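Handing you this structure, nothing more for now.
With one protein chain held back, the other chains of the complex are shown just where they sit.
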Amino acid sequence: MRHELRLSGFGGQGIMLSAVIIGRAAVMYDKIFAVQTQVYGPEARGGASMSAVIIDSIPILYPKVREPDIFVIMSEEGFLKYGKGAKENSMMLIDSSLVYSRPGTPHVLIPATTEARRVFKRDIVANIVMLGALVKVTKIVTPDALEKAILDSVPKGTEELNLSAMKLGFTLAGG
Amino acid sequence: MRHELRLSGFGGQGIMLSAVIIGRAAVMYDKIFAVQTQVYGPEARGGASMSAVIIDSIPILYPKVREPDIFVIMSEEGFLKYGKGAKENSMMLIDSSLVYSRPGTPHVLIPATTEARRVFKRDIVANIVMLGALVKVTKIVTPDALEKAILDSVPKGTEELNLSAMKLGFTLAGG
Amino acid sequence: MRLVIDEVRCKGCNLCTLVCPYRIFKPGTIANRKGILVPVTDRPERCTNCRLQKIYGRTLCGMCQMICPDQAINWVNEEVYEPHRVVVED
Amino acid sequence: MRLVIDEVRCKGCNLCTLVCPYRIFKPGTIANRKGILVPVTDRPERCTNCRLQKIYGRTLCGMCQMICPDQAINWVNEEVYEPHRVVVED
Amino acid sequence: MSRVEFWQGNTACAEGALAAGCRFFGGYPITPSTEIAEHMARSLPKAGGVFVQMEDEIGGIASVIGASWAGKRAMTATSGPGFSLMMENIGFALMTETPCVIVNIQRGGPSTGQPTMAGQGDMLQCRYGSHGDISPIALVPASVEEMYSLTVHAFNLADIYRVPVFIMADEIIGHMRERIEVPDKVQLSERKPVIDPTHPFRAGCDLIPGFPTFGKGYAVHVTGLTHDDRGYPCTTNPEMHEKLVTRLFNKVESVRDEISLFETINTDSKVVFISYGAPARAVEQMLHDHPEAQIGHLRLKTVWPFGERCLSQFPNAEVFLFPELNLGQISREIERHTRIPVISIPKIGGNLHLPQELWEITERYL
Amino acid sequence: MSRVEFWQGNTACAEGALAAGCRFFGGYPITPSTEIAEHMARSLPKAGGVFVQMEDEIGGIASVIGASWAGKRAMTATSGPGFSLMMENIGFALMTETPCVIVNIQRGGPSTGQPTMAGQGDMLQCRYGSHGDISPIALVPASVEEMYSLTVHAFNLADIYRVPVFIMADEIIGHMRERIEVPDKVQLSERKPVIDPTHPFRAGCDLIPGFPTFGKGYAVHVTGLTHDDRGYPCTTNPEMHEKLVTRLFNKVESVRDEISLFETINTDSKVVFISYGAPARAVEQMLHDHPEAQIGHLRLKTVWPFGERCLSQFPNAEVFLFPELNLGQISREIERHTRIPVISIPKIGGNLHLPQELWEITERYL
Amino acid sequence: MSGDDWLRKDRLPHIWCAGCGNGTVVNCTLAAVDEIGWQRANTVFVSGIGCSSRAPGYVLTDSLHTTHGRAIAFATGVKLADPSLNVVVITGDGDLAAIGGNHFIHACRRNIDLTVICMNNQIYGMTGGQGSPTTPMGKLSTTTPFGSVEPAFDLTELAKAAGANYVARWTGFHVKELTKAIFSGLSTKGLAFIEVLVQCPTNYGRRNKYRSVTDQIDYMKTHSVLKQKADRLREEGNELPEDTIILGEIVKRSLPAMGVRK
Partner (left out) sequence: MSGDDWLRKDRLPHIWCAGCGNGTVVNCTLAAVDEIGWQRANTVFVSGIGCSSRAPGYVLTDSLHTTHGRAIAFATGVKLADPSLNVVVITGDGDLAAIGGNHFIHACRRNIDLTVICMNNQIYGMTGGQGSPTTPMGKLSTTTPFGSVEPAFDLTELAKAAGANYVARWTGFHVKELTKAIFSGLSTKGLAFIEVLVQCPTNYGRRNKYRSVTDQIDYMKTHSVLKQKADRLREEGNELPEDTIILGEIVKRSLPAMGVRK
């Protein structure tokens, strides 16, 4: 069941946090295996940030993503740098509020940022919206595990907001 | 004609300078070969300072003195530390004003410091007195070379004094 | 002279909006492709630099350009747009 | 109490000769085996430390000891030399 | 008992240190090791320990050595440039036999190089980087779990052998997050007690003297100069120097087979991989993907001292293949110990060897 | 033409530097190298150069690198502890391809060790002491004459290859005085001119770019970060890093047989000594004392890069005997290149091997 | 502004975050350098490591981006080896005052003819927000998670005590004054030190409850006092609040200097 997931956007969107939440959900609550990595580097500041998660039911040996089969793309530059070469039978979740391009491969459009702003007046939870949608579409972790991992990871006092964002993601992904 | 020469005394007596003068005399004026080495080390401050010269008519390979055949000893501690074990057929020049012990091996007593004080009112030239005596007794360098090397090495304005000291050395050594 | 914000360089910090005595810069509202809200200029012809730089031959005010940490604010010479310049100098 | 210069430690710097208000230390003239001219003491019984330390139970003056960079100046208790002490306390 | 966590390698390292009783961290931030310092800054005060951010790495390691003499388990963490700056005081720690743990999360060098990319370019530096003849201990974790367990082990080795112990991880292992089972309790060793307080640096036949902690009345003199058994400087006595430095060298080298930890797979293979750190994960993946090929694997957990015994585990080996994130540093050491060809598979720039890439090379030798 | 002098090794080194056109010295005093600084302090101002005593060795090497970019031949001199402190900036010099000369008059280590006694304990440090994969050049004089001539040579190599060049002498050679014939003129090389000013770090097939001296209008950007041909940072591109660091490594390694200087005696012998620095004098004496034995001698003048060709000069060799003033450092390198036994004859503490002692060992193999 | 001619335009936009004050200081520096009439060919920018230290990489002159903390020592070599070069050092609070503190005070002591501009954002920006020697007590950073307990340096006082000929402090908001101060620094024979307080929204502002860049600029505006005024207030017996930022020329003198062009 190995899945290789790549998330990209710009700094401040919480791309890294999203990746950690997914990994945490898998390891701590779904009791499977995950490895999370990311790109550091000052160039990532202005440009595209990227994080990756591998999920598997058996221990993960090679820790780096080789050919992602799932993408979460939250900025145009992120798409150009990290999404464009997606392989044929991959799945891409795109924040359609920020990404103009579209891949030739299967993808789902989620207007996460626009909706986050509209519903919560907070762009900042767009990443959690995307996570909800991601889990809905790909089922790489269980919704339950996702919820627990989100609660572990978000600042105190924002739990409700983030869970609502997650659910909005479920909804936007057709759930 | 290899000679291994060891000089010892206490700090401030000019033991190092003496060694350099001998080496210089040999190399620059007698056109033979010499290697000069010395003991550095903070312990030498209070205690005994030591310098060594090897003189040979052919290039010197091994630069360290192995078994000195000539000694110049200018302090009691210097004798105890560096003179006591002199080999049988060696020659030792001793500043009898400062050294109380006597070796069982051949030696010449030169009251260099007392005489330097008496004649020149300057203890500081005792080392040059000893050099004069050394050359007189052992002939390891020519008196002419010694004189030139002394002139090269002593501070401006003290040339006469030092040459007189050298000659005093010749005299004290029975010259 | 015409005031331009270089969209490639601007990162949307809004420092220019803070310093202009004429309030010529207003925070942007629409994100560009990089997700940046570039300020919009409000009647830039009011800028002293635009109006008088050519005449006096030196920088007047220039606060926005000086503080812009991204070297994104510049005045371009519009030789070809002679009429424009006249208008600006009004 | 008796003033002693430890010959093993003294390096003949003559700082003690500089500080004693009673001029108890005089520069030495004869070199010892190490070539050092250890100062000689001139009527050390004049030293306030020798005279009064036992009585007051604390260091009096002590300049020489304090400045001696070689920890060579000390006062030794001379329990065995009772009579001496009496003399010193004169 | 244990609990499961999803930790970053650097977090696991810091938590391992805390579990090992480390109560002092002195350091200076540098990518990609900074998370360790940051974790310690948050956690140490709560654990009754001290975190201090020093003015530079020289001060960082100096403060750690000072803290160790004051009786604390102490550590610092850094990366290449900071590691280079520590070299003088690392020599001091070796000369004075000061237990301490130094973590180097390796990035791309030389110089400032690639601050955020992985490398293993400091493997020979940790062995030879300080002047004079030295012999430190260096461990190389290949997983988040080992970032924890080898850090605990490092503190134990440091206290047992009275040496600085290096954790020579790389950016990949330091920064990746993965599953780790954190034990409730870890096994801890202690520093040897002092036998003869008048000769605090006199060692028994294990060559290791007891540790005279400051403040306990030993009045011990600790110096980086050549010293005698009392700890007193004696810098012009060749015999004393030889005795001291040979002991310092041998106390580690003579037990190198004991200290050296490694794992082996398929020991009867002809083609044998050697690896440590992140590249080990690539080798493991390749072995997993090609079980039929029965390739051997020697995974080093200790690189220094190098216990050559590990090589003899592979009696049929005809070639050693050695992927490293450098231009073949530990391969050079292997070459000293074997007549079998050692094929270095260097990779620099920050990428990790691909399993596929290793397989292609392997095929040439099968 | 030439003149005869009776010079100390350190004097000869300083005079060699002056003859080579060195016009900048930045350093920090340390025994047993200080005489070099002191000589430069006296002589440089008269030669129109600059002597600066910096606040530490880190500043010393930094100022030297700065001066080199300002177009001067520049050097520093130090010993173990200071050398350790220079490691970070030595890496910077390698990464930025800055020509400079660094003299290490080796004393007894580790740590402060034996400040006034001779050692050769930093031979591997000069090769591996800075983080990342590096390849500097290191020369090893064995006489006062070579302190002069190899210093001149070091400046030439530094300028030709754009690397820091080390003079790895020892206290014995640095401090002894002996006869030297000082040439009236020495041969000097120059830095390559810049070919393409827009890509100042682009190298031709010799892998060495031209040198864009500051103040000449090149507007060159010099950085210790991984950089492209223009000199601009590019720290997350693995290919660029690999290209750069491999080039830096290979520009020296690929010509190691050219760079490596050595002398041979009795090349058809079975028993062959290898040596460098002061121990070479002991070997020479022993050979002189036992001409009948026809012992071979390979005396290295260059240790890094190590040109293994020198070993093949002795086709009949059955054993290599290698006296060093350390615990066998360069012996380790030899072991990599030969299947013939390498017998290390280590000596630490400050004494030099006695010819007699070497002879006794030799006899076992004759 | 013809300071623009001094930029490596091919490298823009630079790597600094949106709203980072460093870019402003570059503007002021280049304006001053241009105004004083230095030529690109005989001007050298030197820096260490840090966000701030990336500045020389954007300036179209010979530029030396060195190791962390060592910029001044490298610059000393450049300047002494060729005094005809004009040498400007750009550094950060960590680079200058943490790891580089020793080179800093020694350059001030030697009074070597350099201009040193410190972009003081009171944090280690490049490495992600650790406390620096200028982080005010009580402020948050990733290594002072409970508020810094160490007193901060007053860099200008240090420079003064160490012997620099020219010392001034401004902020990234005071662009005209800063430009003038840099100009004065460039004109000074001997060491000129100009400290500029700059905002680091990403790593300092965010953690220390400045919601936006402009908030932090506002803070600098409202909490700063000119040195003359501060002196006067103090003389009148007033205590200035702890967090007052003193701006202006702190020292201007002409002690003996090294490395001055003949």
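Side notes on the structure shown:
All chains are identified by letter, namely A, B, C, D, E, F and G, in their written order; residue positions are counted from 1 within each chain.
One rule holds in what follows: a contact is a pair of C-beta atoms (placed from the backbone, for glycine too) under 8 Å apart; a residue touches a chain by one contact, two chains touch by 3 or more.
Because the structure is a prediction, the values reported are computed rather than measured.
Per the touch definition above, the residue from E:Ala17, E:Ile65 or E:Ile334 contacting the chain not shown is E:Ile65.
Check F:Phe6, F:Phe24, F:Phe51 or F:Phe214 against the missing chain and you find that the one touching it is F:Phe51.
Remark: the residues of chain G touching the chain excluded from display are 98-102, 105-106, 109-111, 133, 137, 149-154, 157-158, 160-163, 255-256, 258.
Of the residues in chain D, those that touch the hidden partner chain are 8-9, 11-15, 17-19, 36, 59, 62-63, 65-72, 74. Take chain E: the residues that touch the chain left off the picture are 23-24, 26, 50, 52, 54-56, 58-59, 62-72, 74, 88-89, 92, 212, 214-225, 232-233.
Simple rule for what comes next: only the chains that are shown with their structure count from here on.
Following the contact convention of this document, B is the list of chains adjacent to both chain D and chain E.
Taking each chain's centre as the mean of its C-alpha atoms, chain B lies 39 Å from chain D.
Averaged Cα coordinates give chain C a centre that lies 86 Å from the centre of chain D.
Residues of chain B found to touch two or more other chains are 39, 41-42.
Shared contact sites, meaning residues of chain E that touch two or more other chains, fall at 31, 81, 111-112, 115-117, 235-236.
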